[in-house]
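Below is one structure, written out as structure tokens; the observations come after it.
All protein chains of the complex are present and in place, except for one that has been dropped.
Here is chain A:
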Amino acid sequence: MAPFPQKKSTNPLPPQMKDHLPPGITIVKSDNLEEWQMDIKVLDSNPLYQNETYRLKFTFSNKYPIEPPEVQFIECPPTSDHPRPIPIHPHIYSNGIICLDLLSSAGWSPVQTVESVCMSIQSMLTANSRNERPPGDSDFVSYNRRRPRDINFHYDDDNV
């Protein structure tokens, strides 16, 4: 299974692929090769994320997969049909930007897929026990207008 823009085709994802995703991962939107949306759930009983579904937005450049996609959480308001909050995590800003090594050009590998990225983020959530945002979250969220790919994260925490 490879939810993944293919090089020789501009076709969207074949329908049969949607039925074979790992547990807790579903495709919301994949009708073009620039932006996909995925819903993920944390499967174990981590109380921070139980019974919640989160939405990820993938933005692909034309150098994908040599270069990483831009991945961030997006929020759907609680009043909508499918409310999607931004998960609380010491490496996820409240605007949905994720500080994760494998999404940087240094940590990325072209063998990664949308599916494998979703699984990494699932496990990043699963492993977390701190109910907090990153330090400096409110300042960053108010004043950051950069896109995730242009931000230079420092990966100082190996415990994620």
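Here, contacts are C-beta pairs under 8 Å (C-beta built on N, C-alpha and C of every residue); 3 or more make two chains touch, one makes a residue touch a chain; residues count from 1.
In this text, contacts and distances are computed from a predicted model.
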item	value
"DNA-directed RNA polymerase II subunit RPB3", "WD repeat-containing protein 74", "ER membrane protein complex subunit 6" or "Postreplication repair E3 ubiquitin-protein ligase RAD18" - which is the UniProt name of the missing chain	"Postreplication repair E3 ubiquitin-protein ligase RAD18"
Residue of A:V71, A:C99 or A:I121 in touch with the missing chain, whole complex considered	A:C99
Option from A:Q37, A:T53 or A:S116 whose C-beta touches the chain left out	A:S116
Residues in chain A touching the chain absent from view	1-2, 4, 6-9, 11, 14-17, 19-22, 62-63, 65-67, 91, 99, 109-111, 113, 115-116, 119, 134-136, 139-140, 142-147, 150-157
